[in-house]
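In this view, the complex is presented without one of its protein chains, the others remaining in place.
Per-chain residue numbering starts at 1, and chain names A and B are given in the order in which the chains are listed.
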Amino acid sequence: MEQLLEILGDLHPEVDFATAKDLVTGGILDSFDIVSLISEINEEFDVTIGAAELTPENFASAETIYALIKAKLDDED
Amino acid sequence: MLFTSYGFIGFLIIVFAIYYLLPGRFQWQFLLLASYVFYFIADPRYLIFIAITSATTFLAAKKISDKKKSFDVWFKEHKKEYEKEERKSLKAKEHAAEKKIFLACLLFNLGILAVTKYTNFTIANINSLLSTFGRADGISFVQLIIPMGISFYTFQSMGYLIDVFNGKHEAQDNLFKFALFVSFFPQLVQGPISRYSDLSATLYEEHRFDWRTVSFGLERILWGFFKKLVIADRILVAVKAIIEDTNTYNGFYAFAGAMFYALELYADFTGGIDITIGVAETMGIKVTENFIRPYFSKNIKEYWNRWHITMGTWFTDYIFYPISASQFMMKLSKKSRAKLGNNLGKRVPVYLSSFIVWFTTGIWHGASWNFIVWGLGNFVVIMISQELEPFYRWFHSKVHVAGTFGWRLFQVVRTTLIMSSLRMFDCYRDVPLTFKMFGSIFSKSSLSQLKIDAFIEMGLTECDYLVVFIGMLVLVAVSLVQRTGSVRGKIATLKAPVRFVIWYGLFMVTLIFGAYGIGYSASQFIYNQF
Partner (left out) sequence: MYKKIIIVILIIAICLSGLGLATKLLEPKYMSGILEGAMIQEYYDDPTDHNVVFIGDCELYENISPVYLWENFGINSYIRGSAQQLIWQSYYLAEETIKTEKPDIIVFNVLSMKYNEPQNEAYNRMTLDGMKWSKSKVDSINASMTDDEKFIEYLFPILRYHSRWSDLNSDDFKYLFHRDKVSFNGYYMRVDVKAAEDVPEGRPLPDYQFGDNSYYYLEKLTQLCKENDVELILVKAPTLYPYWYDEWDEQISEFAKENNLTYINFLEAQDEIGIDWSTDTYDGGLHLNLAGAEKLSQYFGTILSEEYNVPDRRDEKALNEYWTTVINRYNDEIARQEKNLELYGSVHEPEN
């Protein structure tokens, strides 16, 4: 989680990601940010996020993003 | 059938009447029939194309969906028998099998789109290439029909296919229901590109006549006609005059043309979408919004989130994300970071994906270099604004203008000017001419060039310009009111006589001031000696 918040903070230093809940619908993360984000996550966590998973719901908050990563790390089933 | 034809209005009246007279369970079937009739009237040959796309996509999606389901059932029962690695490979195998069907269908349908729309463009380019090598004998062009709305319904179907493949939702079980999703007639001419999950929510339901829904729908249609007939079709006369006679109308007039075109395109496109959404709404069907006051955007990225939204999200979800999240891009990202450093390196894949997206967006709009250059122009502007972001941050930390009305106004005007400049590629014959005209705005504009008579010679009278100007003020006013919620909703809370005056007034204004019919051209009703 710490690592994730750091990555997010690099993208938008002005946003408090620990509390924000509408990152996509609120217009904080645009498509560019999301793409940079998944490549950072790929780098940091060695987790591949597919295009199908790039939904507003999955990227609504730091928590949902983390949940996505965790699910990937814990493996599929 | 144009939206602004008597035929279309007559068609609508018949469809509405039958739709609400039928028992609810037949309503969607009737809509399918109406949509195919609509297509048939345009050109019977079109039916083959849309039917093929509907059928192949339906079958492929159904097959994929069924395979997924049976695999999931089987996998649940048997997964304990396998080791982790084996489970992974089983899943991969299943995925690969589905992918074969998916790709076959995808390429087949995109192939139809490519052949019908881009064959002659490709031939023209090959020919000009040949001629630079001194070969005068080119390939001759082929006669192909381009089915109405093929770009829209192909994209809509492929979006559905991709979503089913990705497991976002299950496939539709009923071929005819799916055929309606593809061919729903209000959307056929100019979109929007609906998502299956959005449109299917209300498309197949039974809809009883509800006065509020129907009146809201009709109001929306009327508003669309107002925009198209009173504003767009009127100013179009001046736009045409300007782009057709570039020897007379350059410099300041090229600028005026770009501004007129911005107004024309907005009024025409959003008006058309208003009619589409209104027609659907009148029948109780909800179609996704395609515009949210785009000219109030403060930057280009925001503009593309508010203009032709369904197209933008389609390209983001189905092209930009898949490319940028692909294995290849991930590897490229690693490599470029290693070579170019973290900061610069991480941009390479994003910018590359973005480049591809804007190239395809351009060519999707039309088979010509104008649109390709237009698409890439958007790419360049977005990259520049992306790169300037640190500068803006620095600027705002020094000068505290952010959030003030003046700064917001500056941003809105800047965005509109940039978008209007790019759109000049829409207008002029070819790319060099567009650059020439754009250049002339800076090199030839002068006060002495400006003559009021020149605007009259474009074919519009002072009265026409006045109508356009007032119409524009109405558009701005409505947009401002809309920021805090539906304008129709607000009007609905007013007293009945006021409501009546507003809607009947809008109807009469459209009827009288609309630029339609043979009477429109002033030169039509000239009498000679007899």
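We adopt the following convention: contacts are C-beta pairs under 8 Å (C-beta built on N, C-alpha and C of every residue); 3 or more make two chains touch, one makes a residue touch a chain.
Just so it is clear, the model here is predicted, and its values are computed rather than measured.
Within the full complex, the chain left out of the display contacts the shown chains B. From the options B:Phe58, B:Tyr196, B:Phe455 or B:Phe513, the residue with contact to the unseen chain in the full assembly is B:Phe513. Of the residues in subunit B, those that touch the hidden partner chain are 6, 461, 463-464, 500, 504, 508, 511-520, 522, 524-527, 529-530.
Everything that follows uses one rule, which is that only the chains that are shown with their structure count from here on.
Separating the centre of subunit A from that of subunit B, both taken as means of CA atoms, is a distance of 29 Å. Subunit B meets subunit A in the complex at residues 79, 84, 87-88, 91, 166-168, 301-302, 305, 316-317, 320-322, 324-327, 329-330, 333-334, 337, 346, 349-350, 353-354, 386. Interface residues of subunit A, counted against subunit B in their complex, comprise 27, 30-32, 34-36, 38-40, 42-43, 48-52, 54, 75-77.
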